[in-house]
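Only one protein chain is missing; all other protein chains are in place.
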Amino acid sequence: MKNSIPRVNGPDDYTDEMADKRLAFIREKTGVEAGHIRKYSFDPARLQGNIENFAGVAQVPIGLAGPLLVNGEHAQGEFYVPLATSEGTLVASYNRGMKVIKESGGVKTTVVDDAMQRAPVFHFTDAREARDFGIWVTENFESIKAAAESTTSSGKLRNIEQYPAGKMMFLRFNFTTGDAAGQNMVSMATFAACEWIKHRYPGIQRYLLSGNMDTDKKTSYINTLRTRGKRVVAEMVIPAKVLEDLAGAPIDVLIRQRHVSNLGSFMAGANNNGAHSANGITALFIATGQDVANVAESSAALVYVEKTKENDYYYSITLPSLIVATYGGGTGLATQKECLEILGCYGSGKVKKLAEIVAATVVAGEISLASAVMAGEWVSSHEKFGRNR
Amino acid sequence: MKNSIPRVNGPDDYTDEMADKRLAFIREKTGVEAGHIRKYSFDPARLQGNIENFAGVAQVPIGLAGPLLVNGEHAQGEFYVPLATSEGTLVASYNRGMKVIKESGGVKTTVVDDAMQRAPVFHFTDAREARDFGIWVTENFESIKAAAESTTSSGKLRNIEQYPAGKMMFLRFNFTTGDAAGQNMVSMATFAACEWIKHRYPGIQRYLLSGNMDTDKKTSYINTLRTRGKRVVAEMVIPAKVLEDLAGAPIDVLIRQRHVSNLGSFMAGANNNGAHSANGITALFIATGQDVANVAESSAALVYVEKTKENDYYYSITLPSLIVATYGGGTGLATQKECLEILGCYGSGKVKKLAEIVAATVVAGEISLASAVMAGEWVSSHEKFGRNR
Amino acid sequence: MKNSIPRVNGPDDYTDEMADKRLAFIREKTGVEAGHIRKYSFDPARLQGNIENFAGVAQVPIGLAGPLLVNGEHAQGEFYVPLATSEGTLVASYNRGMKVIKESGGVKTTVVDDAMQRAPVFHFTDAREARDFGIWVTENFESIKAAAESTTSSGKLRNIEQYPAGKMMFLRFNFTTGDAAGQNMVSMATFAACEWIKHRYPGIQRYLLSGNMDTDKKTSYINTLRTRGKRVVAEMVIPAKVLEDLAGAPIDVLIRQRHVSNLGSFMAGANNNGAHSANGITALFIATGQDVANVAESSAALVYVEKTKENDYYYSITLPSLIVATYGGGTGLATQKECLEILGCYGSGKVKKLAEIVAATVVAGEISLASAVMAGEWVSSHEKFGRNR
Partner (left out) sequence: MKNSIPRVNGPDDYTDEMADKRLAFIREKTGVEAGHIRKYSFDPARLQGNIENFAGVAQVPIGLAGPLLVNGEHAQGEFYVPLATSEGTLVASYNRGMKVIKESGGVKTTVVDDAMQRAPVFHFTDAREARDFGIWVTENFESIKAAAESTTSSGKLRNIEQYPAGKMMFLRFNFTTGDAAGQNMVSMATFAACEWIKHRYPGIQRYLLSGNMDTDKKTSYINTLRTRGKRVVAEMVIPAKVLEDLAGAPIDVLIRQRHVSNLGSFMAGANNNGAHSANGITALFIATGQDVANVAESSAALVYVEKTKENDYYYSITLPSLIVATYGGGTGLATQKECLEILGCYGSGKVKKLAEIVAATVVAGEISLASAVMAGEWVSSHEKFGRNR
């Protein structure tokens, strides 16, 4: 069919010639000469497993921000952060926040939980059978775990959560997945477990590998509560003096403003009571070859602040469902690998380091925007809160 | 400071030399030779307004899917869709869905609402003053509108929603913004309106330009309910025969499966009862120069299906907060502009066309994945659902 | 059928004899002698329209709390509040809070919005028709309003919100309903409006009087955002001295504790970031003849606090969907009417007064419990927070 995009099967599909053919096809169909798209700088052979119908690349501008001072368990020291975006002021804003972080002694980062899911649903004749199946799953966890882990060397089944409803049992399989984001790994492992179960437990009417409680590529309360990917906390203390220079406002004003932002986001039913964490996360995801669609989940955030005994500003943000990888997906591609290397995050055992850098970067953006908003308030209100009155 | 990323102010910052300097700085700091990042194919001078501390580009693979048959009001005919991703099988899956769409006669797309927000919050002495202020805002809408629109030629203030809480009045200014996504446009317009208000209405203690009810870069119930960006519906009817070939299951099984997915997402508290709309949206956003961080909002979706009188499958998905632009942001960059041109979406008056293409693409991915899951169920259950085959 | 509960049609069903017959039937079926249930003190004839198959009453203990000092627009002065509950300590706790309110100069209450809904859904061939129908609804609002209001003397149609999804248009009719809660009134009025619409607008496939976006007897984000029943704010300033005596903690500890409670409820996905507003609301609802099932919606709450310039504690709670009535339903029954009279809320034009008293009562409970929790913290932590005592 002459409307079909040119394609051959297998490795031969990943060549300059095939890219040329496709762009020629596009030119014929649309009249568009896609010269820039074709200007990739690598051998397309490496793209097998990353793309189909390859025709070239999107060139997304990268700006550098930093140094970002991180006091993590895995990320330690100063980092220069490549941010891929076309939104003006984004890099400048994050850069500004990183300066505040440095003046404040750095941001402390901690991965507090780690779980990737596949959530199958099993159908039964009635709710009692569904419940009894749940008891059996608990009793047979070790065997189910063995069946699941038979498909993977790095995936480990941590536990299985149960959510009974109607005559169904929704299960949520929680895995750790090494340096990979792990969505495919856990799908295969969970499928193996489900097939093992299906042949051993009588009375299953049917099962589906996903009952939409995973919740993949979707933000949800279950992800925020129970973690999806890494649960990372980034926290810092901004000294009172730094704070006033920054926001032009004393700490009590910032504390009050946080109550307002909490209320606005709570009333709105948002997945995030912070400002714009998605900006930094997305720019880092594009730069480092992450699955950018996971911004859906990864954009959830929980901000908590305090005035310390010394009248300094304790700031924290918790990313409850940050999905990152330093292995698999787009992490090995040309520019993506370079960006990971710039962060010292390429190679095995680096995924938590990357998670910490992402969370630290998010803090830079939050501090920067919040202080800009505060400075605006300060100006707009000519308020003297506690000072010259 | 030798730790500072090299920078000069103004247009001179956007040169090959400055990119080289920054990569040299990175090499010195990290030992990484970022050769691929430097391989952009355009003149960096055009990047002013899109990036700061420019050092090169992320090269994100583009695959082509199509033809996608769209029966929109603005998008009509067959489209070849550039998808920028590094997630293997994504392009193939969307491509498969587009075949089903074509066999089914195309997907119908409709932009049903359009609104971009900035949501300031005004503080008063007590709730009564906040409420009375709301009455005044309603009475003075035309003047406020004039003040807001004085800052923009394309932004139009549609209405102002009021959300009183405590002694505050949260306002939500809803604009149409032409071909731009409009976040900056509405910020400036709302700021002008707020300043106008501040000087006319007595008793305002202070205001903040955002009370976190916008909700920018965050998914929320308010966005889903009241629209953010475009509210687009994509719908189609899949003939029974196509459906059975596709999913290997009769329509009643798909209808039942939708109930299961609805329940799973409802119980999980997800922002989306569909499968993975974020995948297609993100890949199109990267390719066409959208603000990719808006995947946070844009990933919300509402699926509704029906069995028709003819036993065909009516499928619809509503994207209540899809943020797209064909003007401004990254839309004019080298590869991004080419991708918009491939879709016939570059230039003025094209934003609704692009919104329709995005929504139609989303349908392709949903149909493709849902049928794959269904086929899996069918196989796994050897179920005979209502007949003997 | 001898298993049937004894019944006659019409007024004759509401007699002592019928109650006796039913209790005799129960005795025969279950052996239970329901002597206390039978001990009502009024003429059952008045129950027509309030109950079917009447057999007696539940006797729910009433405790008195007060005086509650209210500085409302409608409720002014000191009130003694009848609370019907069987939960020990509830009355004592609210009573304690009322003392704090009095010491602090009273609680200020304001009804900031007022809307009761019925939300029909209209089906069309496709999304375009649904959207176009929405335009027609806007253009014909005055006629639709006339049709709706033809069925009621006290209900007034304020506006109609539109929520398009798929090929449907969900409408949300917002009424004011005088002194009644108004659910039945708005159902009849909306039905009349829908029938009027159905005969004038071509292309409606079908409509349902409720598309589950009302959302009646259910809490929801739409209720919290857009108001259901009365939206009432209760606010007060607790002087620093009163606060310390009360909670044994300085104001900064309370401010911090509010951040913790905000975070907990936000992460949990609660409909209320306060403590236990449902307790006071329910006890007042039972006492005063409200539709107690509306506790589902009415329990939503939004707490916002501030430290004032004088270091006092500004506390506010917003009840966004408080459903109350002083007319209709159970408000005219024997004990219920007495309780309304005790509050000075029986008779016409009293519904906002009652709303204010409910909100003020809620504050008493929140302050009381919060301070108890705080006192616990103080003790448990032996914390010195900023000073040496």
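As written, the chain order gives the labels A, B and C, with residue 1 at the start of each chain.
Everything that follows uses one rule, which is that contacts are C-beta pairs under 8 Å (C-beta built on N, C-alpha and C of every residue); 3 or more make two chains touch, one makes a residue touch a chain.
Keep in mind it's a predicted model, so treat the numbers as computed, not measured.
Q: Per the definition of touch given earlier, which of A:Lys29, A:Lys102 or A:Arg131 contacts the omitted chain?
A: Among A:Lys29, A:Lys102 or A:Arg131, only A:Arg131 touches the chain that is not shown.
Q: Can you tell me which of B:Gln117, B:Thr190, B:Thr215 or B:Ser265 touches the chain that was removed from the display?
A: Within the whole complex, the residue contacting the unshown chain is B:Ser265.
Q: From the list C:Val8, C:Ala45, C:Val60 or C:Ile135, which touches the chain that is not on show?
A: Considering the complete complex, C:Val60 is the one touching the chain left out.
Q: Considering the whole complex rather than only what is displayed, give the residues of subunit B touching the chain that is not shown.
A: Missing-chain contacts on subunit B: residues 221, 224-225, 252, 255-256, 258-260, 262-263, 265-269, 273, 302, 304-307, 309, 320, 385-386.
Q: Touching residues of subunit C against the unshown chain: what are they?
A: Interface residues of subunit C facing the absent chain: 3, 5, 22, 25-26, 29-30, 32-37, 39-42, 47, 49-67, 78, 80, 82, 84-92, 95, 119, 121, 163, 165-166, 168, 170, 194-195, 198, 205-213, 215-223, 257, 260-265, 267-273, 275-279, 281-283, 286-287, 289, 291-296, 299, 329-330, 333-336, 338-339, 341-342, 344, 373, 376-377, 380-381, 383.
Q: I need the residue numbers on subunit A that touch the omitted chain, in ascending order.
A: The list for subunit A reads 73, 108, 110, 112-113, 126-128, 130-131, 134, 163-168, 221-222, 225, 231, 233, 235, 269, 302, 304, 314, 316, 318, 320.
The rule is short, and it goes like this: only the chains that are shown with their structure count from here on.
Q: Report the inter-chain centroid distance for subunit A and subunit B in whole angstrom, where each centroid is the mean of the CA atoms.
A: Roughly 17 Å, centre to centre.
Q: Can you work out the whole-Å distance between the CA centroids of subunit A and subunit C?
A: Going by mean C-alpha positions, subunit A sits 40 Å from subunit C.
Q: Which positions in subunit A touch two or more other chains at once?
A: Touching at least two other chains: 221, 260, 262-263, 265, 267-269, 273.
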